[in-house]
Each structure stands twice: as structure tokens, then as C-alpha cells.
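The structure under discussion is supplied below as C-alpha cells; questions concerning it will follow.
Here the complex is missing one protein chain, while the rest keep their positions.
Chains here go by letter, A and B, matching the order in which they are written, and residues are numbered from 1 within each.
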Amino acid sequence: MRKNTTQKIGIYFFLVCTLILFLGPIVWIFALSIRPPESAFQYPPTLIFKPTLDAFHHVFVSPGIQLRQLFNSIIISLGAVVINLPLSFLAAYALSRFPIKRKGLIMGWYLGLLMAPPVVFLIPYFILMNNIGLSGTHLSIILVLQLITIPFSVWLLKSFIDDIPLEIEEAAQIDGAGTWKILRSITFPLCGPGIIVTTMFAFVFAWNNAIFPIVLSVQKTATIQIGAFSYFGASGVQWSVIGAIAVAAMVVPMVIFLVLDKFVVRGLTFGSVKG
Amino acid sequence: MLAPSFILLFALTLYPLIFAVRNAFFYWNLQTSPTPQMFVGLDNFKNAFTFTPFMASLRNTLLIAFIGIIIEITIGMFIALALSAKMPYLTFVRALLIMPTTIAPIIVGFMFRYMYWDVTGLIPWIAKTLHIPEPGAGYLGSTGTALPAILLADIWQWTPFFAIVLYAAIVSVDSEMIEAARVDGAGGIRVVWSIILPTIKPVMVVIVLLQFMKLFNIFDLVYVLTRGGPGDSTMTLSYSLFQQGLVNFNIGVAAAMTIMIVAILNILVFIYTKFVMKGAKLS
Partner (left out) sequence: MNIGLNLTKEGLLRRKSVAASTALVFLTSSVLIGVGGNSSAQAAADCANKTLQLLSVGDPFEYALKEVLPQFTAETGIKVNLESLDNQTLSSRLATAFVTKKSDLDVVTVDNIWVGQYYDNGWILSLNDLIKANKDVDLKDMVPGVLYSISEWRGQFVGLPMAPYAQGVMYRTDVYKSLGIKTPAAGWTWDEYLANARKINGKTVNGKKMYGTVIVGKQPVPIVHMYTQLMAGQGARWFKKFPEAPWDFTPTLASKQNIRAATMYRDLYKVSPKEAISFDWFAAGMRFADGDIGQMYWWTPYFYLVQNKGYMSGKPSPIVGKYAIADLPSEKGKPANISTGGWQLSIPSTAECPEESFKLVKWVNSAKAQKAMAKVDKYGTQFSDFGRYSNLRDPELVKMYPYLPKLEKMLEAGNGKVSRPGMQIYPALEGVYGLQLNKILLGADVKKTLTETNSLFSNLLGGNMLLPYKGKSYDDTLQATKDLIASLS
């Protein structure tokens, strides 16, 4: 499509406005995190103030409660990925390659899991984790997170495995290689990018989850996502500190998404749309 | 080979359903007893209507889901079309635009709670500058504006998702077809309507379903922004289920609500796949 100059300017103008609308709030929160507390509600709102790192100091150094929460977020997200990946890779491979009956139903079941309200799972699991003595551990959150990460990863990985030409595996099979060997020496390496993408998205999904830690965590295992609730006291809201926590919580997924730019569409649609 | 993942997940997901079906017929307050306390027949279903705002929650949830999806896909489409113009720097714009979608919904909640702050917050200030009067009780405090305020936060977060995905779909449309249509004198709107839209329909059908469900399950924003208030104007199904099951620990009533919510969800998905998705086969 060829555009004339007016059209081009129009499109640029529209997109700049769009960027301002969608990035403005993020800039506003970054600014909040380095505001002196008394300027949090300066009227009219302004971006001119003397920046300070006090809020970050409070959050991560002294008393630094959120540093522990940051570690908890990392442990829980990594743990979720570690359990998720082998299980979903094998399932995805089988769904992609084997003539399984009712394959559509199984894939639909996985998709259904992604659509059900998490609270529905949460109530029974809250009780179950208690009965099996896992309440208050990182593991309880990691396990329940599998309800989100496995279905998502199966869909995404299957789309990557589907892309690998069947002929390569068939050739190997004719050469006498067994399924396990083919899987290990051909499919897995060829699927490398898919595995990296899946891992990173699963990490982000686990990282961004708040409802499971809200219910399943204790003070020691609380994550950074819910750290801000400590600063909504009846004696006022400490907004700069909340800003600092928000920034810490949002930087990780942002960086991952920037790195994965090429795969964002595929990841967000669980592999059903290949961008 | 499918076995480990599938069996694990099957067991994991079947458990909540069995749990719900069994306990929906028992009185069980988890605070007083670790096991169900007594059989009460259908009382829990009745109680779900008499002491939880179930109908208000259902209404709000459906409002959020339908209105949210329409607005997000419409704005997303415009942005996607603009992005698909072959001009310099647009890749850069696209990479930045997705940022809101990357943020945890609960953090988006904190961001908007700050920006909605009465009078001195960013949003009331902008509205005032544009001569839009702020409701007396603030955006989150007035029955008329609290639900739209939550919706706005969701729209902010997920419109870029639609824009980026639809953009990916649009760029794959055969450009020769568009060129040919142009030569035949078709205008921009015609091109979008009769060439681009039909081609990207399969993508739209899928992402609309995914996003509808995300909106249907909305929890984090409600938890941070309004906790269901003012009145019950922003109660959603997820939030009232949470309230019953994990704040008041009325497990029986929560189980009854779970069954009803899952049933509603299944009916909606059935209708959607039957009438909208009949073209695109879902695996």
C-alpha cells in the first residue's frame, strides 16, 4: 500500500498518541517510585520534582522486606518452570506425533483449564495443601501454578513441534533409531527456540500471578506482587514505596517480552497464532 | 509418553470438580471444622442467592466481558491497521506497545488506584482539564463509574494484545490481493471489510474466546481497586466466590457457586463454538 505524505503523518500522529496513552501510565509509575513522598499528590500533577531513591532503599535495603519477596517470586517462578517443562514437552510431543484418540478433546480440555476461573481451583487446593502438609511452602504455590503453566506450555510447545518437518524423524526411524533417541537427539534440539520461548513465557505467567500467593502464601513465602499490601495502612498509603514495588515487579516481564519480541504473538495466543 | 503430564493434569483438574460436586450439598465452615459438617441438600444453592450477591456479580461479570471485548478488539484493530502501514520505525512502536500487557494485573490495579486518586490523581486531573466533571464520590467510589473504571484499566492492559496479534494476522494477508482490489478502485474501508477481515477471522475467533474468558475471570483488578464496591456495583463472580470460599470459609456455598459458574461458562463456550467458531475447527 502506498501512502501519501498526509496519510503518513496521520498514521504517525495516531501511533504517537497511542504510545503516549499506553506508555504514559508506566512512565507515571516509574516517576512515582522516585518521587519524594509529599509530591505523590502534588496538584496539578507534574513530572518535575527532585528524584530520590528513598523508596527503593526502604523496599530493598532497610528494612528491605521486599527483597525477600523478590527472592520468593524468583524461587516460585523458577520452580514452576522446572516442573512444568519436562511434563509439557512430553505431552506436547505425544499430541503432535502420535495417533491419539480424541486428541481434539484433550487439547480442548487443556484449553478449558486456561479459561476456568483460578478461584475455582484455589478453594479445593487450599484445603488439599493443608491436608497433605504443604501449606505455607513455596511448593504449594508452585504446584497449583502448574494448572496454568502446563496447559499453556502444551499448546505452545505443540505448535513448535508441529513445525518440525516429520520427514527428519521418519528418516531417523528408518535408520533404526528408537522413539526416545529421536526425541532426544532430533526433536529436542530442533525445538530449542520453542523450549526457550515456552520457558520464558511460563516464567512470566508464574511471576505475574497474584491470586495464588494471596491465598497460599504466608509472610515468609509472600511474593513481590502482593508486597504492596503492606503499605495501605489505616494511617495512610505510602505511594512512593508502592511505586517502587510496582516497578520491581514489572521490570522482569518487560525485559523478557522485549527479548522475546519475535515470539510475543505466539506466546500470548498459546501458539495458536504464529506471528 | 503423554501419560505423565496428562494424568497429572487430569487428576489435578478433576479434583476441584469432584470436590465441588460433593461439598455443594454439605454445610461446611472451614473455620470450625476441617471436614464437612452436615448434609443440607440444596440449601447451599439457595444460600448462594440469598446471602451472596450472585446475580449482581453475574450481571457485572457479563457486562465487563462483553463490553471489554468489543472495545478492546475495536481499538486494537485500528492500531493494528496503522501498524501494518509499511513505514519506518513501526517495529519499534510495536515492541514498545506490548508493554502494558506484560505487567501483572494486580500491579496494573495498583497503578490505576494511584491514578484514580480523588481530585489530585492523574486521571481526575486530566478529566478536569478536559472539562469532564469528576463524580462527587470519585471514579472508584460512584456506582456509575466504578465498573467502567475497572474496565478502563483492563482495556489499557489488553488492547495492545489485540493490536499486536491482529497486526500479525494483517501482515500475512496477501498484499497482491489488496493491490488488485485497489486497482479495481476499492477504498480503504472496502479493503478492510472485504479482504482483511475475512482473512483474519480465524485469528479473531480464537483470541476473542481467550480474552473473553480472561475478562470473565477478572479478579485482581477488583481486589485492588474496589473490592466489589460501592454497593455491589463491581462484584464479579470470581470475587464473590473468593469472598465466600476464602474469606468467610463457607465451603459448601462456595462449592455450589463453583458448580453454577462452571455451568455458565460451559454454556457460553458451547454457544460460542457452536455459532461463531463453526468455521475454525478447534483442534
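As a working rule, a residue touches a chain if its C-beta (ideal position, glycine included) is under 8 Å from a C-beta of that chain, and two chains touch if they have at least 3 such contacts.
Just so it is clear, the structure is predicted and the values come from calculations on it, not from any experiment.
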Shown chains that the omitted chain touches within the full complex: A, B
Touch criterion as defined above, residue of B:12, B:30, B:64 or B:241 at the omitted chain: B:30
Residues of subunit A (touch criterion as defined above) contacting the omitted chain: 37-38, 65, 79, 82-83, 86-87, 90, 94-99, 103-104, 107, 126, 129-130, 133-139, 142-143, 158-159, 162, 166, 169-170, 173, 178-180, 182-183, 214-215, 218-221, 229-238, 271-275
Absent chain, residues of subunit B that touch it: 1, 3-4, 27, 29-32, 37, 43, 47, 50-51, 53, 118-119, 135-138, 140-143, 168-169, 171-172, 202-203, 206, 227-232, 243, 246-250, 253, 280-283
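The working rule: only the chains that are shown with their structure count from here on.
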Separation of mean Cα positions, subunit B and subunit A [Å, integer]: 17
Complex contact set, residues of subunit A against subunit B: 1, 3, 7-8, 11-12, 14-15, 18-19, 21-23, 25-26, 28-29, 32, 40-45, 87-88, 90-91, 93-95, 98, 100, 103-104, 106-128, 130-131, 146-147, 150-151, 154, 179, 204, 207-211, 214-215, 225-226, 228, 239, 242-243, 245-246, 249-250, 253-254, 256-258, 261, 264-265, 268-270, 272-275
Sites on subunit B touched by subunit A in the complex: 1-2, 4-6, 8-10, 12-13, 15-16, 19-20, 30, 34, 78-79, 82-83, 85-87, 90, 93, 95-107, 110-112, 114-115, 117, 119-122, 125, 156, 159-161, 164-165, 168-169, 175, 178-179, 182, 203, 206-207, 209-210, 213, 216-217, 219-220, 223, 237-238, 241-242, 245-246, 251, 254-255, 258, 261-262, 265, 269, 282-283
